[in-house]
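Only one protein chain is missing from this complex, and each of the others stays in its spot.
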Amino acid sequence: MAREILKRIGTAALTVFAVATLTFFLTRAVPGNPFLSEKNPPQAVLDALNEKYGLDQPLYVQYVKYLGNLLRGDLGVSVKLQKDYPVARIIGEMFPVSAAIGFFALLWAVLLGVPLGCLAAYRRGRGTDSALQVVCTLGVSLPSFVVASLLLFAFCGGIAGWKLFPTLFQAGDWRSYVLPCFSLGFYPMCYIARQSRASMLDALGQDYIKTARAKGLRTGRILFKHALRNALLPVLTYLGPQVAFTLCGGFVVETVFTIPGLGRYFVQSISSRDYPVILGTTLFLASFLVGMNLLVDLLYQAVDPRIRLGREAA
Amino acid sequence: MRLQQTPAPPPEGRPLLEVRDLRVSFFTPAGEVRAVRGITYQVDYGEVVGIVGESGSGKSVEAYAIMGLLQPPGRVVGGAVTFEGEDVLAFSPRALTTFRGGRAAMIFQNPMTSLNPVYSVGEQLMEALRAHQKAASRREAAQRAAGMLERVGIHNPERRMRQYPHELSGGMRQRVMIAMGLICHPKLLIADEPTTALDVTIQAQILELMKDLQRQTGMGILFITHNLGVVAELCHKVCVMYAGKLVEQGAVDDIFYRPGHPYTEGLLRSMPRLDDQERRRLIPIQGTPVDLLDPPAGCPFAPRCPHAMEVCLGRMPPYVELGPGHRSACWLRVREGLSTSPAGGEEASHG
Partner (left out) sequence: MADHKHPRPPWGSLQLRAGDILAWGELTPEDFRPAGSPEATAPLRPGPEGSYRRDAWRRFRGNRAALGALAVLLLLVLFALAGPLVVPYGYAQFHAGAENLPPYHYALADQERLEAELSRRAQAAPDPEEAVERALAEAQARGETLTAVDLARIRAEARAAQSQGAVSEAQVRRELGIRPRLGGYSREDLERKAAGEAVFPHLFGTDRYGRDILVRVMVGTRVSMLVGLSAAALVLVIGALYGAVSGYCGGRVDAVMQRIVEVIYSIPEVLVILLLSTVLGDALLAYANTHTGLLARAVPLLGKNLISMFLSFGLLYWVTMSRIIRGQVLQLKGQEYVTAARALGASGARIIRRHLLPNCIGQIVVTTCLQIPSAIFLESFLSFLGVGVTTPLTSLGSLASEALEGLWSYPYRLIFPAVILSAMILSFNLVGDGLRDALDPRLKR
C-alpha cells in the first residue's frame, strides 16, 4: 500500500515535470523574445534580458536554470498586463478570489448532485427519475458560457423587473457570488448527479443488497447504510476531474461576470500574449490540479477498505 | 450417510412451510416469462428438503418468492406460501422485515459478493442481530456474534469480526454468511446453492457444518442446488424441478434408487458415483431447456426425453404416486399403471 502511494506521488511529480518541460520548450518556440513587450527593443535592453534569462547560454543550461527558478518559486515577471510585476505575486493575489468561487460552486454541486442522483436511482423509471435525467443531460450539454451569459442577462437587468443581482462584481457582497457560483456549479452538479445515479443503481444491484434484504433490514437502512456508502466511493473519484472542470469553467464565468480572479486574468493574458503570465499560471494551475487529483486518490484509499490502488482504476 | 436424527414432530400438527401451486412470472418487454409454473411441496419442522434442477429451472426464483425478495419485473402471480400457518405473501412490508432474518433466513450462492465490502464482518453480523432484537446492547450483540462465529467454526472470532470481507477466504465468508443467517435462530434456513462457488474441499466442509448445525438447532432447511451429490449428503426429501415445474418429489432413497421420471434418471446418469460396481459412462442430457416465454402445452421435458410419446408433447402429465411420499409427473408411469392393472388403485381412496 505504501508502495502504491509512493507510485502515485511519483506519477504526479512526473506530470508536473512534464508540464514544466512543455512550458519551457513552448517558450522557446515562440517567435522573437517572449519576455519583451516591444517588438524591437534597444540592444542594451535585449542584452540585459538575455543575460537575466540566460538566453545566450546553451539550451540545456537554460533548461536547468529554468527548473531551478521554478523550484525557488520564481515564475518571471509580467511583461504586458502589469509590467514587471512578478507572476508569482499576481497568482498569490488573484487565486484566492477564484478559489472561493470554485469552492462554493463545487460545494453546492456535491451537496445537491449526490442526493438527486440517489433519488433518481431509487425512483428508477418513474417520473422523478425521468425529470431529473432530462435536467441533468441538459446540464452537461450546456456550455458554461451559455449558462453564465444567459443568467447574467436574465437576472442582472436584461429582463425588466428581474434585476436581482448586481451587474458588477464586488468582493465581499454575497449577492455578487450567487450567479457565478450557480453557473459554475451547474455542470458539475448535473455530472455528479448522473454519476451518483449510475453508481447507486450499480450498488443496488449487488448481492450484498440482497443479503441485507434477507437479513430483514428496513428499506431506509438498506439504502443509506449499504447502498449509499458503496455508491459514494466512485463519486469521489469524479471529484478530482471535476475540480479541473470547475476551474476551466472559472475562466469563462469570471470573464462573463467580470470577476477579478485568476481565471479572467489568465484569459486576458492569453489575448494580450503576456507569455510569462500564461506559462506561470498554466504551471501553477496544472500543479494544483495534479495535487487535487492525488489528494482525491489518497482519500479514496483511506475510505474504501478493499481498495488496492492501481489495481485498475477504470 | 444421511442424517440419523428423526425430524421433530410438527407442533400443532402443521408443516413449517407449505408452498401450494406457487406461480412466479417476470414481465419483460419480450413478454411474460413464466419462471415458476405451479409448484406444491412442504417443509416440516426440522426437515431438510432439497430442490434440484438445472440453471433456469426456477428454483432460486421460487426461493426468493418465499422470502418476499422478488424484485420487479418479477411477481408472484398465483398460489400460496404458508409459514407456520401464516400467509407470507400477504405480509405487510413491515411484517416482512421481521419475518426475513428473524424467523426465516437465507444464504446465497456467491459469498464473495454477498457481504458488503465496506463494513467489517462483525458490523454486518451485529446488524443482523440488532435488526430483530432491538433491545440487545452493542456489547451483547458483539458477544452473540462472536459466539455464532465460533459455532460456524471460525477461530479467533474477535479478530475476524474486525476484518473486512475481502480479507477472508471464500469458505470463511460463507461461514460468516451462515452465522449471519443463524444469529437470530430462524426456524427455516433457505440455502441458495451455498457451495456452488466454493472449492470442492471447502464445499464438503460447509456441508458438514450445515449438517451439524441442523442437528443442533433442529431448524428446517430448504436446500437449493443443481448437485445431486450434495442432496444425498444432506437432505431428507428431494424435489426435482424442471422448467418451472416439479417433475418428481420423494424421499432421498426414492429419488436415488427408484427414480420415477426420465429427467431424474438423466440427472443421475450424468452424475459420477463412487459406489458403482460396473464401469459406467456418464451420459449427459441432450438438448436445451424450454423457452419459458412460451412454455409447451405438454411435459416440458418431452423434447429432450428419450422415451417421449405423442401424448407427452400435447398434455401435461398428472402426478402419479409411486410410493409413500414419492410422486412423479410422467406419462410413462401412467402407461405402466395401465398395463399392470390398477393395483395401487385400492390405496387411492385413502386421500
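As written, the chain order gives the labels A and B, with residue 1 at the start of each chain.
The rule is simple: contacts are C-beta pairs under 8 Å (C-beta built on N, C-alpha and C of every residue); 3 or more make two chains touch, one makes a residue touch a chain.
These numbers come from a predicted model, not from an experiment.
Participant: Touching the left-out chain: which of B:E158, B:D199 or B:D253?
Facilitator: Of all options in B:E158, B:D199 or B:D253, contact with the hidden chain holds for B:D253.
Participant: Which one touches the absent chain: B:G31, B:G147 or B:P324?
Facilitator: Touching the chain that is not displayed is residue B:P324.
Participant: Pick from B:R23, B:K59 or B:H236: which residue touches the chain that isn't shown?
Facilitator: Touches the omitted chain: B:H236.
Participant: List every residue of chain A that touches the chain not included in the displayed model.
Facilitator: 11-12, 14-15, 18-19, 22-23, 26-27, 29-31, 137-138, 140-146, 149-150, 152-153, 157-158, 194, 197-198, 201-202, 244-245, 247-248, 251-252, 255-256, 266-267, 270-271, 273, 275, 278-279, 282, 285-286, 289-290, 293, 314
Participant: List the chain B residues touching the unshown chain?
Facilitator: Those residues of chain B that touch the unshown chain are 2, 6-7, 15, 29, 40, 42, 44, 236-237, 251-253, 257, 286-288, 290-291, 296, 302-315, 318-321, 323-325, 327, 331, 334-335, 337-338, 342, 344-345, 347-348, 350-351.
Quick note on the criterion: only the chains that are shown with their structure count from here on.
Participant: Where the CA atoms of chain A average out and where those of chain B average out, how many Å apart are those spots?
Facilitator: That gives a centre separation of 54 Å.
Participant: Using the touch definition up top, name the residues of chain B that touch chain A in the complex.
Facilitator: Checking each residue of chain B against chain A gives 67, 69, 93, 96-102, 105-108, 110, 113-119, 127-128, 131-132, 164-166, 177, 180-181.
Participant: Quick one: which bits of chain A touch chain B in the complex? Just the residue numbers, please.
Facilitator: Spelled out, the residues of chain A in touch with chain B are 206-208, 210-219, 221, 225-226, 229-230, 233, 304-306.
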